[in-house]
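Here is chain A:
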Amino acid sequence: MTDRTGTVVSSGGAPPLLTASGITKRFGATRALSDVDLVVAAGERVAIMGENGAGKSTLMKVLAGVHSPDAGSITLDGAPFAPRSPDDANRAGVSIVYQEPSGFPHLSVLENLWMGRQPTRRGRLDRGAMRDEASALLDRLGLPARLLGRKMGDLSLADQQQVLIARAISMRAKLLILDEPTSILTATEADRLFALVDQLAGEGTGICYITHRFDELERVADRFVVLRDGRNAGETHEADREALLAMMGSSGEIEVDRAGHLVAETSTTEAPTGGHGGGAVMLEAHGLTAHGAFAGVDLQVRAGWISGLYGLVGAGRTELAMALFGEHRIDAGEVTYRGVPYRPRSSRDALARGIAYLPEDRRTQGLLPHMTVGENLAAASLAVLTRFGVLSRAREAALVKRWSDDLAIKAQGSGAPITSLSGGNQQKVLLARLVATEPTVLMLDEPTRGIDVATKSEIHRRVRELAAAGAAVLVISSEMAEMLTLADDVTVLHEGRVTARLSGEQITEQAILRAATGVAA
Partner candidate 1 sequence: MSAVTVTGPSRSPALVALERVQSLLLPALLIGEVIVFALLSSRFLSADNLVNVAVNAADIALIAAGLTVVVLMGGIDVSTGYAVGLISWFLATLMSSGTPGALTLIVALIGGALLGLLNGLLTARLSIPSIVATLGTSALFQTALFALWNRRDVFSGPVLPFLSGSERAAGVPLMLLVVLVVYAALHLVLVGTRVGRSVFAIGSNVEAARLAGIDVRRVRLLGSLVLGLLVGLAACTYLARVGVVQASSGGELSLLAIASVVVGGTSILGGEGSVLRTLGGVVFIALLENGIVLAGVPSLWNGLLVGCVILLAVGVNGAVVLLRRRSGVAE
Partner candidate 2 sequence: SGCSETQSSTTGESAAANDGGTRVAFVSQVEGIPYFNGFDAGAQRAAEEFGVEYEQAGPATVDATEQVRILDNLVSQGFDAIAISPLDPTSINSSITRAQDDGVQIATSDADAPDSDRSVFVSQASDEQLGATVMDQLADATGGTGQYGIISGSADSATFNAWIDAAEAQAAAEYPDMELVGGIRYTTDTAQALEEAQNLMTAYPDLAGIIAVPSTAVPGVGQAVTTADKIGTVAVTGFGSPQTAAPFLESGAMTSTVLWNVEDLGYLTVWALAQLVEGNEFAAENEVPGLDEPVTYDEATGILLLGEPSVFTAENYADYDF
């Protein structure tokens, strides 16, 4: 492990391709990047690591001209580099595959590959050239040329992702940024990508590679740069998991040595629930299948118990939880609630039964952005606040006060717009929204994604208390540390199938990761 420094000289000893120093970027109240440095040499493969929300994507978007930094400077090939648009950056030789899919669903694959930079001849698109080069590109990724005529929106997400990768590669950039490119690719597809990355690096292209998958680290990177809470947290040339996890770990509370940690945790706060298998089975799934998402899943959620559901992004965890919540199609299998057959039909049904779900994407699935803190908090509890359809303001105020105090939400009154809160407090409001319905089953999908350390541990504490008070909790997380601290048992999904069911001493990082990457399966 090297200390954080702005002057790391890369392996080759050549002058660096790219130097970014002192990069700072704020989004309103959130500080996504603070004084971050990054150096990439030509032909070097650098992995950017860090937990969700650490600022990886933001840093890459700064390099790619999407965001302009609030402070800091960048040089590319020794010359100052301040791209004002993605187009600028492209021209200068930086290309990127974004984490979020950014294709054009209505247009053909061919067009998606070339949009914004189509070759022209006398003002007209040179389709022949476009097609020739595109076929060659697809070939490098092992995709058939007939894909070119298909509509992007008709492809699977993995294929869409590969198209976007092909697009980035085709720019023959000096610096190629890949932001979690393999999260939805199969092993074969990923392998082909790695080979391509090697080849490009061999030709002198600098690579920035973001991933959460430890198993591919050695394969893709020469150097590992870790971000934590928007700052440099260190870097290393060794793909040493323990060391990397230690750098990434956002708080001292999380120990890498899970066994010892768990003992400490369970012996104190979780004593009442842990260790004895929990109470009655509240929600149970048998052979649950939704084509294209998950298949043959068995799952139990028990009172007074925290079940973990782990998997890599795209494993189908969200769909599974949504299905139990009545918001995703179920093709086969059974669900029982308190031992009685239950056919989840809608979120309304589920909520009425006491099954609550915290969605993974706060912004698009949780927040009601035009409404106040109070209105957001009470959103799922309206039924108990009304008589003949009329809201009781007094009872609403009481409910809002009770739960915002309970979760220590920091806001300028319950009448403040929800958008005026920090991300962490917004997340607390959403959690309070669920807790206020006094549910018997709580499904939390990425409950602490992208929020600060202090809030994270507060939420963890509160979740344990809820379980201790008798709630059946299901926690979905992509964060290993969160699994290790919170879960009493862990179910691991890989490509929609359960690959491991772990409890007690079986819950080790290795076991989880192996199952999640399909090695154990």
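On the choice of candidates, all candidates are chains of the complex that A comes from, given by their letters.
The rule we apply is simple: a contact is a pair of C-beta atoms (placed from the backbone, for glycine too) under 8 Å apart; a residue touches a chain by one contact, two chains touch by 3 or more; residues count from 1.
Computed from a prediction, not measured in an experiment: that's the story for all the values here.
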Options 1 or 2: the chain contacting chain A in this complex: 1
Residues on chain A engaged by candidate 1 in the complex (per definition of touch): 66, 85-87, 90, 98, 102-107, 111, 115-118, 120, 123-125, 141-144, 146-147, 150, 153-160, 186, 188-189, 192, 291-292
